[in-house]
Structure formats: C-alpha cells, structure tokens
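Just one protein chain is left out here, and the rest sit where they should.
Right after this comes chain A.
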C-alpha cells in the first residue's frame, strides 16, 4: 500500500508524529549522553602536500575514504566517504587532490580542492569492478587529468568533461598512466599468450591522437619485483640477469639502455643483484628502490633516473638505508627520499636527497596494534619533516625528527569493525569499599579505625558532591572514572569490538574511553561473543569475551578467551584450516560458567561442528544441555537451499555432531540474496505482554516463537521474495514476493525483528501498472497466533514442531531513506515501546516509533472509535524523516554496518550503538524518561520545601493545641 489516501490521513499521521516526544537532545545534552568518533579507515596511500603555506597529510584508505589530516595534530580537516568504492590512485598537486576509484559498475575520477575539500569536478565511466584504472594529473597547471577508465584513455578537464578519448582495446590490462613529453602513455600488462610483457599506447596530449603502440619488457610484470615504472621510464631486470634495462617511454632508438646497479652501490656483487628486488617509490617521479641482502642485512637504496649528458639514461643514488624488519616509504615532493620505520619498535630513519639524515621513534604498543607495514615522510609548511607510519592493526602514527614519542596517533582499527559485543561492568565501589581499599588491613587497623575511615571517605564523597554542585556539575567527570567501572544505571558498559585488522578493542559506552586493545591475528576478527558476564563478587571468575579471528599467514583460525576488563588472554587455541562459516554461542555453559561456542564448517554433507573450549567437560556439558532441550541451527550452504540441523550426541554422550533435521529449497529460479539471519538474541522475541489489546478490549495474541528467521531470495523473473522460516521445523511461516524489488550491493536488504514484528527494507523499481514509484520500501509484518481476537493456543509449553501457522498482518511504507542497517531498541523488561532505528546512508540515525510502523493502521478512511482506542492513526505511505527523531543530530555517522541496542537498568532507557566507518553511541527513551527525574527537577527546591513544611508544622503545633483547649473550655 504505497499510495497515501488523502490529506486527512496524512494530517492525522503528521499530528500523531508531532505528538510524540522529541528524541532529539537538548543542546546541553549533546555530547554528554552521546558520543561520536569520525574515522577514515586504514590508509593504503599517503601523500604530503603544502599549498599556500598549509601542510596536510592526504590519505586514501581501505574503507573508501579520501581524507586530509592536519600534519601537526592528526585531526581530520576534511574527508569524503566513497562508500562501496575501492580507491586506486591518490595524487596531490597544485592545490588539488585527485582520486581514482571503482565501484558500483563505474570507474570514477574526482578532483577536490586540497585546502577545503570542495569537489571541483567528477568524471564517471561505466566499467566492471575488475577493469584496471589509473589517473594522473597532466601537470601543466591546468588541473586536467589523464585517466584510464572503462577501457579508454581519457583526458578530463575542468567540469569533468572529457576533452578527448582513445579506446585502448583489450590487448592489455592498462593500469598505469604516465604523462611525459607532450604525450600520454597508457601502460598495461599484456593479456593472453606471448609470455607476458608490457603494452604501451602513446597518445598526443593535445588531441588524443594515437601516436604509437608497442610492447616492451617482454616476460615482465609490474609488481613482480623485477619491473617498475619510474617517472617516464620503464625499468626491468631479466630473469638471471644482473643488469637493468631501462626504456624511456616513447623512445624508439635505442629501445632501451643498460644500467648496472654497481654504478650507485659499489658493494653489490652479481649474486646480490640476482636476488635483489625493485620497488616503486614516488608515483610520477623518476625514482625507484633497490632492495638487496648483503652479509645478512637487508638494505634499500633509493635511486633517481636522469637524462645523461649524451642523451642516454643515467642514475644517481639518493639514499641508502638498512631496512631489516622495517617498512619503507618515500618522502615525495622532493627533499626527503627514503624513510624506514622499524616494524618492531617504531624507530625510524630517513635520508634526504641531499644527504640529510633524520631519525626518531614512534613509540606504540606493538601487541595491541601490530607491526608497522607502511611508512611515509611528509614535509611541514615550515620545511620540517614528519615520519608517518601505519601499523597492521590500523594505527596511524606521526612523529617529528629527534622525538621519542609520536606527535599524534589515530587508531583506525575500529573503522573496520566486524562485530561488537556489550559487556556489563561492575558498579562503582561504595564509600565503605573505597575506605576498605584505602585502609591497610595488614597495618593492624582496628575495626573502629576502619569505621572512622569509612565515614571519612563518605564525608569526602559528600564534600566533593557538594563542591561539584556549587560549580554546576554534581556528577564527577566521566574522564575521572576508569573505563572498566560501571554505574548504577547500567549506562556504562564495555563495547568489545572485533576489527578487520585483527584487533580486539574495548571502549566504554559512555565517552568512548579505551579500556584495552589486543591484536590476535593478522586476519580479521570475525566474531566477538560475551561468554561470561560480570559476577557480583571479586572472587568470582572474571567476565570473558571470546574472539574468533583468522590467521591469514598460517591459514588457521584463532579462538581466544579474553578477560573482558583487562584484555588479558586467558586461553587461546589455533585451529588449522579455513575459518568457520558460522560461530554460534550455545545455550550451555562449561563447569566454570563460561558459555560454550559452536564453530561450524559447512560441507556437502552434515556440517562439521566443533565445540569451544575443546575440552571433554565442554562436550559433555553441551550433550547434557542438548539432551534436556533439543538444539537446532541452520546454515545456508547453497545459493538455493537452507538446511537445518539438530545437535546430537552419541551414546557416550561426549561427541556432539550435527544431525540433518530439515531442508528448505527455494523455488526454481530463486537464489539467496540475504541468508537466514538471527537478529539480536532471544530477547528479541521476549515481550512484556503476550498479546495486543484491540479497541474493543479483545486480544490478538502475538506469535512470539524464538525460532523465526528471515531470508531474502532474488528471483530470476525479477523481484525479491522474502521468507520467514521456523528454525526448528524448517516450516515456511510466511512469504512475500516483491515483484518490483531489487537487491544488490548498491541496494542492500536490511531487516530486524522485535517481538512478533519483522521489519525489512528493500529497493523498488518502477513497474508500469504495478509499482508506481521508485524508491526504498519499508515492509512491516506482524505475526499473531490467530487473526481471530481472543483465540489462543492455551498450551503451557510449545514445540516448534507442532506450532500452528501464524496469521500475518503486513503493510508497506515509503522508507525515510536508503538504510544500511536496522535495529529495534531493547529495554530491560520489554515494557517500553520498541522503536526501530534506521541507519541511513546520509549518515543520520533515525528512530521511528512503533505506532508509525503499525501494519494495522486503517487505510483510506479515518480510524473508527475502536481503532482510535487502539492507538491507530490513518495510514500514510511516507515514513517521515523527522529531525526531532534523528538520534545523531548534527553528526554524520558514515557507512554504518550494524546498529545494536542494549538495555540499561532503567526500563525507560536503552543504549543504541552504531558502528561502521564511524562510531556513535547514545541513549534513547522511546516512551519518555518515565522513571527518571527530569534534568530540570530541582532537588534543592524539594529539600527546601520539605524543611519549610516541617518548620511550619513545628511552629503551628503549639498554636493549634492552645486553640483546641480554648474551644473545649468555651
């Protein structure tokens, strides 16, 4: 039902929305109950540039961000999020920043103003994501760019209009562009037979006329360590040869010159040359590196090519460094030539082109952030130098020469967050506990002394509170509270993140202070699970989070149990082989109270199942739990099939395995677009009320099965089918076909579930006569036990195998915008209304109230008296983008991957966390803060009034007594 029915309905809907309490923050609350961290991701290309006296560090990152950082502070001056695009080249020059990217079926070139970040122009050309692309500035001050995009060499000028275009043909994968001598060269590796080699197409820079095309460096490939493009030259070393051949692009006679490395590095012996490797140093500049091993040491030499006096090619050594265990980078922009940052301790050395020697140290915690893998040297506006290093764990460091500590550091690991779990924290210690901690029992203090100490501590706390009250801030500053200490309301928790760079990091949800970080593996952390919660006593076992990470180098999976409050590794196991397809927290615990984890590897038969921790005790615990309550899980092991399995143990009761239970095959012509997903956990299905009260006070009983799973399938005939399955029986509970819908990387299928409600969003195209409008559609499906009021299955216990089919009420709405994630808010006792939070691609987090998404809203007519009593407003298709309901207020929370909600100890309040590129945390009160005093409530007034009343009573009592006596005598 996409069509709004008249102004009346829309007006009523608008009134209903207007009547909702504004969730937006008051100005004095912004940044106090919420926090936001703008991130850029791990840089893969760095460039320094000074323009108009302002120096900045420019970065292109693996999260598709182009950003300008302040070289002195590391703060983000500007950034552009190219979500879903892979950035290939980053060039900075002449006050402009050029980025070439690919994604969404297009190759794009964009140019921004280096200072302000304002987009100057953009150019896009249809291309496959695997097509190579490249771009370079023409370099004549015009700001024009020559690019390879969509199989053509294109010169693009101001405004993004192509000046000329030259088709390159399919003979090679052209991934380089060089501008030199009035020509543009496209260089690519030859395709097909012929033993490899490079293909060069030369075009006139002025009009794009094809001047020449030829092959060079037969048998060579760029990136192999034996061939590089250095400025306008191609340099390579034949296999088994010790000399270099260098070809000046466009030169015909001779086609190449011979150079010997001994000319610049005398100590080189022929055997050193045979094992040496070539590397590219500065894009567009005639420089390259030679790396070789000599006497057990690794050395790197920066070399510059130049034109010899006789017209031939010559070379000179710029710098040489020992680079054992170091990441090598270049300086760019002239001046500094080479920088090497030790992967072990962050010590760095740099050599300038004029022999200038620089050194310093970038101290950091290598256990938390991994070794340095990338380095660069940038110049400041004053002519100084800065060493920049990027670690494998995603830490970006910048240091000045001579300094031992980094000038600044940006931890970008969480821009690649893959999973997050929230850990409850122990409450703050009471005055007595603080006093006990302060007193030294070993000193033999008496009980009376400890009693006095306790009161002294309490008095100090009261004095501090009163002092804070006088200063206008009764609560102590959050910064003063350790990140691993909670509060009495459950607002402070630890958010434990897993990152794509192998880092597990814990942040406090209030303020974002980091508690700890640890790098587990050189691959991504796929899953983080809270395996044991905080216990009330200090002597109890500690809270535990289990992280499952990939070890890319060892082709293994690392499963580690970490102390949730300190990050200490309590247990770690390395399981050889590929990573598990699914990691399932099980409803069973080992003897020490630690929750068991199932690791599932999918195979053609029954999936392999391994229980962690891999102990006999854990297996027995799981078998006992599975025997008491049958345990099911499902896997999508095929593009067109979902299978369900039951965990089964053998006769000995200690070898759990997966037993096939059911299979659900999609109809012919359909393929899975979104696998079956479990949203949140069992609490997603818990409800304070088992039914929905209608206007006539009858009840529609909710279908609250915890086994409902949602999946989406792409139809060959067009459209998307959405299925709700029962995970225990494999039964189809509900299906809906959206004939005009489309699901893909650009238009993701996002869904969430809360109680008996499933909400999903997908893209709809225009279909004449069927779908009148193009846009995102939000579909809501409410599941009830029956569509007959008061009809209920009164059995006290249910089996998923014999549950009745639910009655489903659905409605569709025009979505408030393209969403990248959905989530329902969650409170402790599920009494509070559950809002649905939309993470919009625009960077807004929008929270919509449940009544607005109600599929029972009357269509085409005003609500009847009963419907009004039920709280229904007339249906209107658009879901409003109400600014008062934007939780992120002024912040742009970019590229949100997931939104998580967690309860606090206050029923009215839920925590909402969003992570993706950026991080954002806040608190929401969907039904208003009914269990809290408002911030404007004056406790001082209350106390004064109470005291005044008491004083009045004391004063009036004798007067009243006298009057009563006099009346009795009258």
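The rule is simple: a contact is a pair of C-beta atoms (placed from the backbone, for glycine too) under 8 Å apart; a residue touches a chain by one contact, two chains touch by 3 or more; residues count from 1.
Following the convention adopted for this analysis, contacts and distances are computed from a predicted model.
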| item | value |
| --- | --- |
| Chain not displayed: protein name in its UniProt record ("Trafficking protein particle complex subunit", "dihydrolipoyl dehydrogenase", "Vacuolar protein sorting-associated protein 16 homolog" or "ER membrane protein complex subunit 4") | "ER membrane protein complex subunit 4" |
| Which residue of A:199, A:379 or A:727 touches the chain not shown here | A:727 |
| Residue in contact with the excluded chain [from A:587, A:878 or A:928] | A:587 |
| Which of A:53, A:159, A:192 or A:796 contacts the chain that the document leaves out | A:796 |
| Residue, one of A:699, A:722, A:852 or A:895, that touches the chain absent here | A:699 |
| Among A:264, A:631, A:722 or A:896, the residue in touch with the chain that has been omitted | A:631 |
| Missing-chain contacts mapped onto chain A | 584-587, 598, 629-634, 678, 686, 688-691, 693-694, 696-699, 704-707, 727-728, 790, 796-801 |
